[in-house]
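Just one protein chain is left out here, and the rest sit where they should.
For chain A:
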């Protein structure tokens, strides 16, 4: 299903607001929306909420033969899916341009930056290595999918525990989580993407665009950094022209944001670890708010209350009295009654058309035949018990 196009006035409104440095949700230019990271009951499952954008990431592992070119390294496999539940514009099983871009971006951000030690994933060199599969599903699209996806992916990878293995000669024994505690992955650093949207020929930029803002943007600059101020990936897209100092300024803003977000991720991981150790309840069900009071809160609006009674009585006195109620039903024929007259057909149909519909044979005895409905398609004719031969009812 195609997405509803953005109307011109909405576009103009958004651009005008951006010119005046205002955003729809009241944020500042460099503000991120509320980020909430929650982990599931299994290791390696993570949901990230960036405002209303919701992204789920699941990490899983499997023993496979390694690639021929790299026999001592494990394999990382990334997959990002735009679920149709996220937005009416996403169609199932269709590789849209957005999906391809996001996938490539995620791969470049996480794979090329070498944030995971792939050599430690090797079990038997040349024969068996761990393949770590990262699946990201977009659950709700409200802008800035890339940032949310990268946060979810790196949180899930940090949360993930792979099964313990022992090697005896050529035999590999994989222990289940009950037998031996699973081992976390060795992660060198956490690359996080920060997206900058450019508007009005690159003169205005916004961090973390929401879905409406994304629609009117000219172009996007995506910078992936880690908290050690190392840039892992830069990608500019869209038709925008950038200046060098714009890029440098964006990288400075990105470094600040990334350190904040890394703090958040570490805190969430720490919380989850603590709860699991203490034996408390963890998982998605726990992290969703249960008891919520929903009220409709309305701001107090000042209302002019003086002279209310006088104005009310004035209105009552000056109104006209209502018309007489409709007379009681008129008995038309045996078993048929008519209430009211009905208003004139104001649909602009030609009078001739209506008359042509009725066949001439019916009009011979008009006092016994009454046409109640004046619709063209349906003609309901009232039958009188006496007139058996005049039975005509034309229905569509």
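The rule we apply is simple: a residue touches a chain if its C-beta (ideal position, glycine included) is under 8 Å from a C-beta of that chain, and two chains touch if they have at least 3 such contacts; residues count from 1.
Just so we're on the same page, contacts and distances are computed from a predicted model.
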* Structure fact -> From "Exosome component 4", "Glutamyl-tRNA(Gln) amidotransferase subunit C, mitochondrial", "Vacuolar protein sorting-associated protein 51 homolog" or "MOCS2A", the UniProt protein name for the chain not displayed is "Exosome component 4"
* **Which residue of A:243, A:301, A:316 or A:343 touches the chain not shown here** => A:243
* To do: Have a look at A:102, A:134 or A:232 and name the one touching the chain we're not showing.
  => A:232
* To do: Return the single residue from A:38, A:53, A:113 or A:262 that touches the missing chain.
  => A:113
* **For chain A, residues in touch with the removed chain** => 97, 108, 112-114, 221, 225-226, 228-236, 239, 241-244, 247-248, 251-252, 255
